[in-house]
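Working notes, structure below.
All protein chains of the complex are present and in place, except for one that has been dropped.
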Amino acid sequence: MDLPTILDTASVVVFALTGALVASRAQLDIVGFAFVACLTAVGGGTIRDLLLDRHPVFWVAEPAYILWATAAAVGIFVTAHLLESRMKWVIWLDSFALAVAVPAGVAAALETQQHPVVVVLMGMATGSLGGLMRDVVCNEVPLVLKQGELYISCAMAGAIAGLITLQFGLPINTALLVCAATTWALRAGSITFGWHIPVYKSRPPRQ
Amino acid sequence: MDLPTILDTASVVVFALTGALVASRAQLDIVGFAFVACLTAVGGGTIRDLLLDRHPVFWVAEPAYILWATAAAVGIFVTAHLLESRMKWVIWLDSFALAVAVPAGVAAALETQQHPVVVVLMGMATGSLGGLMRDVVCNEVPLVLKQGELYISCAMAGAIAGLITLQFGLPINTALLVCAATTWALRAGSITFGWHIPVYKSRPPRQ
Partner (left out) sequence: MDLPTILDTASVVVFALTGALVASRAQLDIVGFAFVACLTAVGGGTIRDLLLDRHPVFWVAEPAYILWATAAAVGIFVTAHLLESRMKWVIWLDSFALAVAVPAGVAAALETQQHPVVVVLMGMATGSLGGLMRDVVCNEVPLVLKQGELYISCAMAGAIAGLITLQFGLPINTALLVCAATTWALRAGSITFGWHIPVYKSRPPRQ
């Protein structure tokens, strides 16, 4: 199994766990869990494949991804009541999913020889759109738009870090690992220490 | 006209009726009715065609589908005030649309020789995504995620029932009808008798 496939599989499973956890917050039944889990798990990669005209779409070519996502949903259905704070789990699992999905998107774009701007965007899209669908469908505030947190910025920085690594002539697998590590480190730092870049404030504080 | 075309046409018209009824709840004008009706009517089948790389997309190949959906929207625009409970009509019409859209999705996936898991997913996607777009765009609680009701489960059971029928060596048209009947019977039972499978409850009732 090559690294891009490992990254795709990991992102499917971990995003599926977050989808199932959000489904538990919406008190759905087990098929609802599986539906939201699959949507979250393959959403970003599907958009990436459609945009790059890569057919068959990765999970149409290899339906085992869907079975993995469904298994993850079943696992959460029977264990979610053991978790103390499901939202905390969603946030941390989502950070791992993001960190593997971004290099998966980058790998797919590199494979089809895209422009660097497109490579970065595919990393960002693969990393963020599955979670965005999960949150829009389940009516949660999208993590990607949460104020005062780095999210899509981590994806962008990770993808750029991967491209820079390639520029130094290092092998592609190294670049993908640098991408994953950068993405995760920034996201984890933002969750733990509140790292952020300035947000737009409509009105300056009055005196 | 072959059975898959009949199913596609029926699902377009009936989903369009539900879209127009939801537009009436949002008090849109007639072009808004047609817009939501068309989005609902062709949304699920469009996603199916894009995922399976079937081009031209069914309504690009045959724009009459759009005219049918628009006619349905006009019909609702002039008659919706006669209906006593529009939401009840949405729910029942939606059940019929689901019951014809699932086999339409199954038929398209069988035609392109997909893996059984993909066939079931295409049934589920074709059946549910148009209605999901309607509800997200018009800011209604998505029917597909309503608690304590079978919805996406009916689509899954219907698609699986169709595949099992094929395994018995019965003709594909029989399988599509079994799929439609199973989907509708389960959905109608859930609406009428409250059939459901257990939902996830975050906390057991306290004593």
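Lettered A and B in written order, each chain numbered from 1.
The criterion applied here is as follows: a contact is a pair of C-beta atoms (placed from the backbone, for glycine too) under 8 Å apart; a residue touches a chain by one contact, two chains touch by 3 or more.
Just so you know, these numbers come straight off a predicted model, no measurement behind them.
A.B. asks: Please pick, from B:L28, B:L93 or B:A107, the residue that touches the omitted chain in the full complex.
C.D. replies: B:L28
A.B. asks: In the full complex, which residues of chain B touch the absent chain?
C.D. replies: Looking at chain B, the ones touching the missing chain are residues 23-33, 35, 38, 46, 50, 55-57, 59-60, 63, 66-67, 77, 80-81, 86, 136-139.
A.B. asks: Which chain A residues touch the hidden chain?
C.D. replies: 50-53, 114-115, 117-118, 121, 124, 128, 132, 136, 141-142, 144-145, 147, 150, 152-153, 156, 196-202, 204
In the analysis below, only the chains that are shown with their structure count from here on.
A.B. asks: Between chain A and chain B, what is the gap in Å from one C-alpha centre to the other?
C.D. replies: The separation of the two C-alpha centroids amounts to 29 Å.
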